[in-house]
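Take this structure, written in structure tokens, and hold onto it; I'll ask about it next.
Yeah, one chain of the complex is gone here, protein chain that is, but the others are all in their spots.
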Amino acid sequence: MAPAYDVEFVEREERKARFLVRGVTPAFANGIRRAMVADVPTMAIDEVRFIENSSVMFDEQIALRMGLIPLTTPPEGEFVEGDTVTLAIDVEGPGTAYSGDFVSSDELVKPADLNVPIIDLKDGQRLEAEADAAMDRGKSHARHQGGVAVGYRHLQRVEVVGDRDQFEDEEPHIVRGVIEDDGELVPTSEFDHDLTVRYPGKEVRIEDVPNAFVFHVETDGSFSVEELVTRAIDSLEQRARELEDAVQL
Amino acid sequence: MSYKCSRCKRDVELDEYGGVRCPYCGHRVLLKERSRDVKEVSVH
Partner (left out) sequence: MMVPVRCFTCGNVVGEHWEEFDTRAKEGEEDPQEVLDELGVERYCCRRMLVSHTDLVDVVSPYQ
């Protein structure tokens, strides 16, 4: 029987979220983190055919820039690793070629950000290319990494233990992350990461709450944070199942 | 082989007798034009 996990959001946006998970071991928390970084497949350009490039940058440099543009990743099951989608671009100078100038062959896969400059074209210069986007994992190349700046911290419990000595120096007491005060979750940014601002003149004790982790997750735009987390957990589950099958006689 | 004269910007065809020289303006610096082939590049 799987234990019930308690998940609580501290901050929640489309591409950025912070949430508290209770009842997980540090090893499992790190497993989720690593799966988000390296094991969730995303779409990214990994082959480009240049028909014309008279810009100031080399084909290879432009190909690298195209590869780093985040593409929306289709819902699970629509694509498998190894499938490709073709995106075409044709821009003539003077002007700048943007990621939004890509025309995709599939509505599900298109640039997630439309304003990323690819190359500045001068009068008479032209960029015409076809790019193949493929599904792969962050393990193989950073361009396939959906999670950006994924990390976690222990939830910290703050307890007031008494009054500070009258003549004691008021030194800042810096804490970063999310604290728990009488069951209430408070991001430290609310009081400038300084406990003496929140508890003036008080003596406080601070301790890590066992098995409670505050995750900070951002995505590059390939999918929403929820999608990233659920896919990471699915991949973890799938690998655990593979191991189980392999171990069985 | 198709080249482009770097001074008068005209297209120049070279053969093995004329040497490296623009037949229109006599300039000796010629630029090789990019091939019309489609170039396939994999993103590294």
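Order as written gives the chain letters A and B; numbering starts at 1 within each chain.
FYI, contacts are C-beta pairs under 8 Å (C-beta built on N, C-alpha and C of every residue); 3 or more make two chains touch, one makes a residue touch a chain.
Computed from a prediction, not measured in an experiment: that's the story for all the values here.
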Checklist outcome for this item: Full-assembly contacts of the left-out chain, visible side only, are chains A
Checklist entry - Out of A:Ile51, A:Ala142 or A:Val209, which touches the unshown chain? => result A:Ala142
Item to check | Residue of A:Val21, A:Val40, A:Val85 or A:Ile119 touching the missing chain in the full complex | outcome: A:Ile119
Checklist entry - Of the listed residues A:Asp59, A:Asp136 or A:Asp220, which contacts the missing chain in the full complex? => result A:Asp220
Checklist outcome for this item: chain A residues touching the chain left out here are 54, 56-57, 61, 65, 68-70, 99, 113-120, 122, 125, 142, 145, 148-149, 218, 220-221
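Here is the rule we go by: only the chains that are shown with their structure count from here on.
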Checklist entry - Mind pulling up the chain B residues that touch chain A in the complex? => result 34, 38-44
Item to check | In the complex with chain B, residue positions of chain A that touch it | outcome: 44-51, 53-54, 59-60, 63-64, 66-67, 141, 143
